[in-house]
Each structure stands twice: as structure tokens, then as C-alpha cells.
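The complex appears here without one of its protein chains, the remainder shown in place.
And then chain A:
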Amino acid sequence: MTLAVHSPVAGTTIPLGEVPDPVFAQAMVGPGVAVRPEGGRADAVAPIDGTVATLHPHAFVVAADDGRAVLVHLGIDTVKQQGEGFSLHVVQGESVRAGQPVVSWDPDAVTAAGYSPVVPVIALDATDGTLTAPGPGAAVSAGDELFTWSG
């Protein structure tokens, strides 16, 4: 079944290879697409229907019923901000729908603190070739389809 993965944030798509973190850039945990966010404080939304499998202020994983899971990482090295400026709308284990607010955060504040606000959206452990994504430079709103994952 093809899974539509929605953008957690508004912004412009960039290739994963341009994310300033080797773990994401080299797709060590899976392929995906990154979004350079635009605008100030906003809600990051769930990319798929499923269960919140992991939840940190700066990153979360939503797992679909079939086991496929999508990781959303809000900025790079933002673990060092220790949750400051991030507020959670859900708890771990909660069921969410694609497009539902998960964390509110402020990409501009992340930039001001000296971190990259880029948001990698990763199809965890997906096989190469199972993702269909638009090219880089596409403008997306939060909740828009970002890529599809066949499997």
C-alpha cells in the first residue's frame, strides 16, 4: 500500500543530502525529504496517521498501523536546546491523524540560537526506491503531501 507522507511544516523542500548532519545527509536511518521552514512560531504536524512512537521536544516518530514509521526532526542539533521553545501537544503512545499538531516551535528562534532549522522527514528503514518525492525547491504548507512511500 502506498503511504502518503505529509509535510510537518511550511517551507521549501531541499534534498536530504543538503542537511547539515551526516546521519540524515547520508540517509543512515532511511531516505526522505527535508524542508527548510519558513515563518515564525508554528505547529509541526503529524506526517501520517498512526501512533506517536517516540516523542522529544525537538523530534518525534509516528508509526503507522502496518509498522512503517516516519521521523520528523525539528532543526539540526536542536537536542541541545533541551526543549526550550518547544511545546508538546500530544503524549507518547497517542493516536494522531496526519495534519494534527504535535509540537509547536519557532524556526526563527532556532536560527537565532545558531542552529539550522531544517526539518528532515525520514521514512525509517525504508528501502531505496520506495519513495516518490517532488524535486527540491517545491513550496509546501504544513499538511501538504511531501512524498509517497510504497511498500
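Points to keep in mind about this one:
By our rule, contacts are C-beta pairs under 8 Å (C-beta built on N, C-alpha and C of every residue); 3 or more make two chains touch, one makes a residue touch a chain; residues count from 1.
Just so it is clear, contacts and distances are computed from a predicted model.
Its UniProt record calls the unshown chain "PTS system N-acetylglucosamine-specific IIB component (Glc family)", which is the correct pick from "PTS system N-acetylglucosamine-specific IIB component (Glc family)", "Zinc ABC transporter ATP-binding protein", "Cytochrome aa3 subunit 2" or "Polyamine aminopropyltransferase". Among A:V29, A:V90 or A:A138, only A:V29 touches the chain that is left out of the view. For the chain left out of this panel, the touching residue among A:A59, A:L131 or A:L146 is A:A59. Looking at chain A, the residues touching the absent chain are 22-23, 26, 28-29, 53-54, 56, 59, 61, 69, 71, 73, 79, 124-125.
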